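Notes follow the structure.
Complex shown without one protein chain; remaining protein chains in place.
Labels run A, B and C following the written order; every chain starts at residue 1.
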Amino acid sequence: MREISFAQALDEAVAEEMRRDDRVIMLGTDFTGDPLKEFGPARVRYTPISESVLTGMALGAGACGFRPIVNWRMVTFSFVAMDQIVNQASKIRYMFGGQADFPVTYRCTTGGGSGSAAQHSQSPYSMWMHLAGLKIILPATPADAKGLLKSAIRDNNPVVSFECSRLNAVVGAVPEGDHVVPLGVARVARAGTDVTVVGLAYYLQEALKTADEMARDGISVEVIDPRTLVPLDVETIRASVRKTGRLVVVDEAPPTCSAASEIAALIAEDAATFGALRAPIQRVCAVAVPVPYSPPLENAALPDRARIAAAIRRVLDAAPVPA
Amino acid sequence: MREISFAQALDEAVAEEMRRDDRVIMLGTDFTGDPLKEFGPARVRYTPISESVLTGMALGAGACGFRPIVNWRMVTFSFVAMDQIVNQASKIRYMFGGQADFPVTYRCTTGGGSGSAAQHSQSPYSMWMHLAGLKIILPATPADAKGLLKSAIRDNNPVVSFECSRLNAVVGAVPEGDHVVPLGVARVARAGTDVTVVGLAYYLQEALKTADEMARDGISVEVIDPRTLVPLDVETIRASVRKTGRLVVVDEAPPTCSAASEIAALIAEDAATFGALRAPIQRVCAVAVPVPYSPPLENAALPDRARIAAAIRRVLDAAPVPA
Amino acid sequence: MTPNRSELIEMLRKMILIREFDELAIRLRTEGKIYGAIHPYVGQEAIAVGVCAGLASADRITSTHRGHGHCIAKGADIRRMMAELFGRVDGYCRGKGGSMHIADFSVGMLGANGIVGAGLPIAAGAALALQLDGKSNVAVCFFGDGAVAEGEFHEALNISSLWTLPLVFVCENNQYGANNPVAAQHRVTDVVAHAGGYGMVGQSVDGNDVLAVHRVAREALDRARGGEGPSLVECKTYRWHFHAMRQTPPPETRPADEIAEWKRRDPIARLVSDLKARGLLSESDLERMHRQVQTDLREAVAFAEASPFPDPKDILADMFAA
Partner (left out) sequence: MTPNRSELIEMLRKMILIREFDELAIRLRTEGKIYGAIHPYVGQEAIAVGVCAGLASADRITSTHRGHGHCIAKGADIRRMMAELFGRVDGYCRGKGGSMHIADFSVGMLGANGIVGAGLPIAAGAALALQLDGKSNVAVCFFGDGAVAEGEFHEALNISSLWTLPLVFVCENNQYGANNPVAAQHRVTDVVAHAGGYGMVGQSVDGNDVLAVHRVAREALDRARGGEGPSLVECKTYRWHFHAMRQTPPPETRPADEIAEWKRRDPIARLVSDLKARGLLSESDLERMHRQVQTDLREAVAFAEASPFPDPKDILADMFAA
């Protein structure tokens, strides 16, 4: 299969959906590639730096028959638009009794690891997950980047696409043609028996590498990629934990009230899964600080393979695999 | 001891701190009581409806020697100011290497139960907890309302005070004089042995009433009030769970990535506490919808004593108390 | 294009209906048949009616927390409005929204809004869609003097003007944002002063004169339909009642003589005397109209009361579109 980068996969998804449906329009202060050339200025709208009005405009245009894609660029910049997200986008359909659909896609980049300091290194998906009413995708591979973003654009609800910057250059196999990945279906990225590791975005890749390394020591790690955070395919995660009895969740957001917390809670509250749990659930997250600029501090703040491996060893030490 | 309402306790806290320190100023579109009379228009500032600029102004004034209290009124309205909260208030001290302090208090009301519909019935504290860098108080009694808010105003960091509207009319004993409650110290509101219930804000009261009811059936419920969400006194909660072996967390926010999720995760990840856990952890939260307007739907959305009791029975059924 | 007699009579009827609807809503809220908060539109009727008389059903509006008047003016059904206030399944939002969230997308009313200023971006988005559709439809955005202090006011005016969107910004300057007089919110109390900064036509009008409002709005709507972009129309008006009530109306804080002065400028009385002077309305026409309005309102209440409360089992309905 051909291989393309995560960034190219995202661009392809948008271009294909723009071709497929001329009600798809895009708004943002900048775009990758040259969509203007193919789709023209009516549909490709370079905007002033006014994220709040863009975010609300997408809802208005969505209710009037268009399918806007708003590119906030960094998730950082979406916070000036938070009212439109929290008080409008996430509530508008339910609050109005389902009178209208709001087929809007909000895109943004997330994550640290590039010396960009606190404001420009955020991964706050859990703040959006907490809101009832938004769907959320978090691709970790080029194939999913394309397939999930296409599903998001076709979805008739506001969907937020969190796109991890550190994955942009990652290259992987992506099927030709109309590759669509449904929302709400997790993927067992690597099968294993001793411990379940849920890895989000960039940290899926790190979890897989850690699993490779630990396989050499005879430790069998099952790695799961949730792919969408809302809806979250909790059953795939629970089934894995019922098998392995151990769970480690890895993400670069700080731990408090994070997606990792949520996954931990979903495991701990389910009777059958709780009953199968043989060790404490471990979260491997960022240190709870604004991501610092200086490389040694940034490295200390963010998770790495050593911390993932240590967490895996902790849960195995707590309840050793019978020989 | 004299008894006053939750609302009066909050007003007293502000008035006393304004008297104590003339660098305390307040900004908002409206205030309870008549602070203008005592403190004058220089310190009591009625503002235009511009929450974002107010939120940022408090940081600027805070860095220049004042101690602003910004009243957003409903937490709903703070979302238009979210950039100043996320990208400035929570990061500004650390990001600048501790060069300056930002002694700012942000106040707002939270919660449903008053037929106010989705936008005006929110309890999104977990979104703030996720940010590293803010302290957060969540009083559940008049005494704590006064004591915690006074601590918040004296604290040299941005502190967010979430004040549950349904508690406003609740009357309780509040010590005379300078009653201060330190941040980060939970309270065992009722001692018990069979199950630990953590109740937040209004649901502390409901948890206590449920505990009373269940005591008649011989069930001994320990009820804990965290009082501050950041810093969170996790040790008091863990110690209780190590004793009872069972945990129920009650709050009116939707469950996903909530404070309840965080408490569940903190219990499930601690080896000693996990080892003592005899039943799955239960979260009793709102249904994950925007809070609906119509009373039967709103009642169905929000937790109540029946759901708290059912959760308690579930954890007891999972692991009955030895006779 | 001045309105003809039947149009004028319909404008009057709608103004009376809006007023009586909200006077009734106050009573029903006091009786506990309505929940949450309500914000009566009484006194401002000329604005919603004057503007919406220039709109077709395919034109879109966005509204505010004080939205009942805009709903009625845009053609919403008062029975379904009342059912919504009563929290019933036949309400516009199936009981999920209440007063601050009434919408009727079928008549182009894209929703009341509990967030000050939040309707402006949504209206701009509707205007963008209408511009792309290219059928000369327009969007209108109603908002208060208080909303002018919010950043979204500025962002919406800026981008709409930049993109020549078919949009009319209608500021209902009722002299107060909650209890704060407009001079405590803005140094320049004429909102229209902002228009120039955006290169936009701005016009101020007596918001208690429905014909003046209609004329100015019509000009702005024509500009929007003709591809000349958005306008800022400021309507000076006054609300007769409190800002908001829950169980009981709050005490009045505004000067009594100010209220009296504005009540003398009653927009309904003004239109009535104008129509009478022009021989277009008789006293018995007026009485008949009042009776019809009361009948319609009684029917609306009966409709609402007959409608069931939502079933708690349906709590998850309408969450996500298929």
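Just so it is clear, a residue touches a chain if its C-beta (ideal position, glycine included) is under 8 Å from a C-beta of that chain, and two chains touch if they have at least 3 such contacts.
None of the values given here were measured: they were computed from a predicted structure.
*Asks:* If you put the missing chain back into the full complex, which of the shown chains would it touch?
*Replies:* A, B, C
*Asks:* For a quick check of understanding: of C:86, C:153, C:176 or C:262, which residue touches the chain that isn't displayed?
*Replies:* Considering the complete complex, C:153 is the one touching the chain left out.
*Asks:* Out of C:162, C:212, C:244 or C:321, which residue would touch the omitted chain in the full complex?
*Replies:* Checking each option in C:162, C:212, C:244 or C:321, the one touching the absent chain turns out to be C:162.
*Asks:* Looking at the full complex, which residue from C:186, C:215 or C:270 touches the chain that isn't shown here?
*Replies:* Of the candidates C:186, C:215 or C:270, C:186 is in touch with the missing chain.
*Asks:* Please output the residues of chain A touching the missing chain, sorted low to high.
*Replies:* Interface residues of chain A facing the absent chain: 29-30, 46, 48-50, 52, 76-77, 80, 114-120, 287, 289-290, 292-297, 299-301.
*Asks:* I need the residue numbers on chain B that touch the omitted chain, in ascending order.
*Replies:* 25, 42, 45, 47-48, 50, 52-66, 68, 83-84, 87-88, 92-103, 132-133, 135, 155-157
*Asks:* In the full complex, which bits of chain C touch the chain not displayed? Write them out.
*Replies:* Residues 148-155, 158-159, 161-162, 184-188, 193-200 of chain C touch the chain absent from view.
In the analysis below, only the chains that are shown with their structure count from here on.
*Asks:* Looking only at which chains touch which, which shape fits best: line, ring, star, complete or other?
*Replies:* Its topology is that of a complete graph.
*Asks:* Hey, how far is the Cα centre of chain A from the one of chain C, in Å?
*Replies:* 41
*Asks:* How far is the middle of chain B from the middle of chain C, if each middle is the mean of its Cα atoms, in Å?
*Replies:* For chain B versus chain C, the centre distance works out to 37 Å.
*Asks:* Quick check: how many Å separate the C-alpha centres of chain A and chain B?
*Replies:* Those two chain centres are 29 Å apart.
*Asks:* Where in chain A do residues touch at least two different other chains?
*Replies:* 52, 83, 87, 94-95, 132-133
*Asks:* Could you say which residues in chain C touch two or more other chains, in rising order?
*Replies:* Where chain C meets two or more other chains at a single residue, that happens at 91, 93, 95-97, 101, 114-115, 151-152, 319.
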